[in-house]
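The complex appears here without one of its protein chains, the remainder shown in place.
Then we have subunit A:
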């Protein structure tokens, strides 16, 4: 047995050595060097176009397979409205119900009737069948299949050819792309930590800022390539400037990498332990980011003070904040927390929209931990997204922080093609406040009591 292996041993070693060298050279030439200089060969876009064609073909096969078996396919609705909604307001609805039930004069007849319950029953059951909020906290459903098991609902219609294709895809993704990306990720993060520490040794001044900017950009670009993220930036003339606050909708931690690879920002966040902590501590040596200790996070005044101190110093970079406070699945924008809008600096809104066909970027933190999530990201086909820089906004006269926040939110939702919701992203974990129910009760009571007054008048 040993004799049998010896001649092959050398051969295997040589082959391995050659392939490693080739691999690293390719890596360097095609990925790391362009990252440093910020240019691109266009390989990723070509890759994206090829993938799209393959996905379309795969969907056609599934549809054909389903037709042969004479079944209906499960077709998801991307914005998921299964109900033909009733657009009347509550008052009109209840009056409608009554009108059909009595032939009395309309104006004086709006008292309580047993049929009033129909309105509440129907609204309740409608929300059970489909509601606007809970579906924002799970991944969006796709119309066509993208050869990932995790997003397939019709898999009993797969033919042999499709299975082979899927197997091939699996091999490519886990055997080639994943190790490549993991290597890049480690390179990117390692370089970030190392180089920012080095830059941090320099005395404060223009040289330091310049170098720090270059270092940050380069490392983030390597990370972008580590995820095979294909990003299209729109309206770059509106890019955030010093002394401003950049707000964006939040889908995943990758949002940070996507924005930071195109511009320099001061990050805001809580100091973590472990690897994250190491990265955070070395980043802050090169340029002033705002990191909070866990205990300081609760103190809203302290947070506001540090943020406003930072924006007043015009030499410091714009702050990057995600006012939703939690990850939403990129089909909607949820309530913005008003803290960052109270500071009074210029706000630069940014809309980020991911294309879910290549890989879903949403981080469902109740389902997956961070490492699991990153592995899923790195074993998807690609992360494709569009970033729009919206024109800067400031708080107007007579507008309070909440109204300002809603105005910014509406602009972001409009640009990204997302649904603008008033609901709080915190509903992912917390229960809804009782005040909303009390509002509903008040509205209904007004209908009843209001008419009592009319009666006593007439």
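Quick note on the criterion: a contact is a pair of C-beta atoms (placed from the backbone, for glycine too) under 8 Å apart; a residue touches a chain by one contact, two chains touch by 3 or more; residues count from 1.
One rule holds in what follows: contacts and distances are computed from a predicted model.
One chain of the complex is hidden; its UniProt record names it "EF-hand domain-containing protein", one of "Insulin-induced gene protein", "ATP synthase complex subunit 8", "Proteasome subunit beta" or "EF-hand domain-containing protein".
Looking at A:11, A:129 or A:371, the residue that reaches the missing chain in the full complex is A:129. Touching the chain that is not shown, out of A:14, A:33, A:46 or A:117: A:117 (per the contact rule at the top).
Contact with the omitted chain, checked across A:21, A:270 or A:445, is made by A:445. In the complete assembly, the contact with the undisplayed chain comes from A:138, out of A:138, A:159 or A:204.
Think of the hidden chain as still there; on subunit A it touches residues 71-72, 74-77, 81-84, 96-97, 100-103, 111-135, 138-139, 149-153, 156, 367, 423, 427, 431-432, 436-442, 444-446, 448-449, 452.
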